[in-house]
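Written below as structure tokens is the structure these notes are about.
Excluded from the complex is one protein chain; the other protein chains are retained at their positions.
Here is chain A:
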Amino acid sequence: MANYYDLDDIIAEEERVSVVFRKAVNGVGIDASAETDCVEIDSKVELPFWLAHELYLRKVVKLKVPTCFNQKTRLELGADAACVDLRSRCPYFYEFGCKIARLFNSCEPETRVEGRDLGSFLLSAFENRYKEVLAKAHSAAFAAASKCFTLLTKEETTMYEAAQSSMAAFKKWRMGGPRFQKASILGRKRKPTD
């Protein structure tokens, strides 16, 4: 775990992963719609990542690649990374992706068919989208910025906001003028300079 007290880290672990149970489990209420409190073998359930992670380490479940990293998203990102609305798919796309990718990388070779190149996929997605964030971050006006802003994931948003706020602080300083204003009575006879 990256940082125990990091709120973003905790929320990222709430993302849902679909898993397939390898064993029948008794006495758990994971599936709310089930009539009995047990999960049968080979049943497919969506669990939050933190739970799926633990169950996976105990070899109770098999992980499937989450929908936000499926082939469709990959093709879209390959076509035009900057225009894909990643926020609606998964607000913690990278954070969650890194966690999942570590899990896929650590598992045995025969089961890691789908998720094997997830790490490099995340990297290239970030690289391609980074350019777009960079181009807009320091320059775009607020009105134009709000449109592309809704597409960014949480990680990209922090980068973007950092750039915007530092640029705004600089502009405020530059326009500020002298910190101590002259009393009006002193400058009355002179022509106001600039």
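Definition applied: a contact is a pair of C-beta atoms (placed from the backbone, for glycine too) under 8 Å apart; a residue touches a chain by one contact, two chains touch by 3 or more; residues count from 1.
The working rule: contacts and distances are computed from a predicted model.
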The complex's invisible chain, by UniProt name, from "DNA polymerase epsilon subunit 3", "DNA replication complex GINS protein PSF2", "GPI-anchor transamidase" or "ERF1 methyltransferase catalytic subunit MTQ2": "DNA replication complex GINS protein PSF2"
Of A:L86, A:L122 or A:L152, the residue in touch with the unshown chain: A:L122
Where the unshown chain meets chain A, residue by residue: 74, 77-78, 81, 94, 98, 101-102, 105, 119-128, 130-131, 134-135, 137-138, 155, 158-159, 162-163, 165-167, 169-170, 172-174, 177-178, 193-194
